[in-house]
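Next up is a structure, given as structure tokens.
On to subunit A.
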Amino acid sequence: MTVGLAHYLTVSVVLFCLGLLGVIARRNVVIVYMALELMLNATNLALVAFSRFNHNLEGQVMVFFIITVAAAEVAVGLALIVALYRKRQTAHVEDLASMRL
Partner candidate 1 sequence: MSDLTAIGLELAVMVTALAVLLLDLWTPPEQKRQLGYVAAIAVGVIFVASFAVLIPEPRMAFGGMYRLDELSLYFKRFFLLTALVVLLMSIEIADRIEAGFPEYCALHLFALTGMMLAASAYHFAMVFVALELIAVTFYILTSYQRRRLASLEAGVKYLVLSAVASAFLVYGIALVFGASGTLDFARLADRSNTGSHRMLELGLLLVFLGLTFKLASVPFQFWAPDVYQGAPTPTVAFLALGSKAAGVALLIRVFHEAAPAIGRGWHGLFAGVSAATMLYGVLCAIPQRNLKRLLGYSSIANGGLVFMGLSTFSAPGLSAVLYFLAAYLFTLGAAFFVLCLVAPTAEDADIPALTGLHRRSPLLAAALALSMVSLAGIPPLAGFFGKFLLIKAALENGPSWPAMYALASVALLTAVISISYYFGVIRAIYWPGETEREVVRDPEPIVLSGLTRAVLWFCIVGMLWLGIAPDKMLILAEHAVRALAL
Partner candidate 2 sequence: MDSLTFIIFCPLIGAVLIALIPRSFEVLFRGITLGATGLSLAGALWIFSEFELGTARIQYEELVPWVYSLGINYHLGVDGLNVGLLLMGALVAFAATCVSSEIRERQKEFYLLLLLMTGGILGAFASLDLFFFYFFHELALVPTFIMIGVWGRGANRREAAFTITLYLSLGALIALVGLVALYLETGAHTFDVVAMTRHVAAHPVSESAQNIIFPLLMIGFGILVSLWPFHTWAPLGYGAAPTATAMLHAGVIKKFGLYGLLRIAVPLLPEGAQRWVGLLAVLCLGNLVYCGLVAMRQKNFGLLIANSSVAHMGFAFLGIASLSLIGVTGAVVVMIAHGLLAALTFGLGGYLHQRLGTLEMAQMGGLLRRLPFVGGVLIMAMLAGCGLPGFANFPGEILVLFGAFIRHPVIVSLAAWAGLIIGAVYALRAVRVMLHGELPQRRHDTPDAANAWRKLPYALLLAALVVFGCFPRLLTDRIVASAQQAIASVQGSSVAEIQHADDRLFGGSEPTKASIGQRGAFYAGQEGIAAGRSRRQSGCSIRLTGNAAHE
């Protein structure tokens, strides 16, 4: 069996959905961040696959951008968690609901 575009895409979709599930379901903010990274990486996988099968390098260029941006995002995010932890001694999502309605 040859591994074709469809397989790559299936994996990518599964990864994306897993990430999404993580964002929705996990309670720890750090893990939520990791889930977000998972989603971005799912995208990267898809892009690389498309690049490969379209014989077009544009997608791969895009991947570099995404990786960079993801790094920046996580850097900011972790800094936030640190600040939050200092303030509240918690990194749980459900504690972040003081503003509502």
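How these were chosen: all candidates are chains of the complex that A comes from, given by their letters.
The rule is short, and it goes like this: contacts are C-beta pairs under 8 Å (C-beta built on N, C-alpha and C of every residue); 3 or more make two chains touch, one makes a residue touch a chain; residues count from 1.
Just so we're clear, the structure is a prediction, and the values are computed from it rather than from any experiment.
Chemist: Looking at subunit A, find the partner in this complex that touches it; the options are 1 or 2.
Modeler: 1
Chemist: Where on subunit A is candidate 1 touching in the complex?
Modeler: That would be residues 5, 9, 16, 19-20, 23, 29, 32-33, 36, 39-40, 42-43, 46-47, 49-51, 53-54, 56, 58-59, 61-62, 65-66, 69, 72-73, 76-77, 80-81, 83-84, 87-88, 96, 98-100 of subunit A.
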